[in-house]
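With one protein chain removed, the remaining protein chains of the complex are shown where they sit.
Showing chain A:
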Amino acid sequence: MTESIALLTIFVLAAFVGVEVISKVSATLHTPLMSGANAIHGVILVGAIIVTGQAESTLVVVVGLLAVVLATVNMVGGFVVTDRMLEMFRGPGGRKKELNK
């Protein structure tokens, strides 16, 4: 039971942190922030690896591997796409690159 309470405590505290860290976000960054948060929940990959690594029946392994692929796409794609968006926000230096093309 103590462990359940500890997990519950972590849950509640994390919820407050989540609200607190983005409370002052500017509208300009809504899209990259959404995409970045999206990438972070791709950490379900950790769960997918653990479960697949313990699986015994072939069916469960197959489902687990599917979960690994999906979670990886979510995580890797999420971070890369966010980076691409943020890359656009560079200052005047970005102009040079375009002129050189």
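Just so we're on the same page, a contact is a pair of C-beta atoms (placed from the backbone, for glycine too) under 8 Å apart; a residue touches a chain by one contact, two chains touch by 3 or more; residues count from 1.
Heads up, the rule we're going with is that contacts and distances are computed from a predicted model.
Per its UniProt record, the hidden chain corresponds to "NAD(P) transhydrogenase subunit beta" from the list "Phosphoribosylformylglycinamidine synthase subunit PurS", "KipI family sensor histidine kinase inhibitor", "Carbohydrate ABC transporter permease" or "NAD(P) transhydrogenase subunit beta".
Seen from chain A, the chain kept out of the figure touches residues 3-4, 7, 10-11, 14-19, 21-55, 60-61, 63-92, 94-95, 98.
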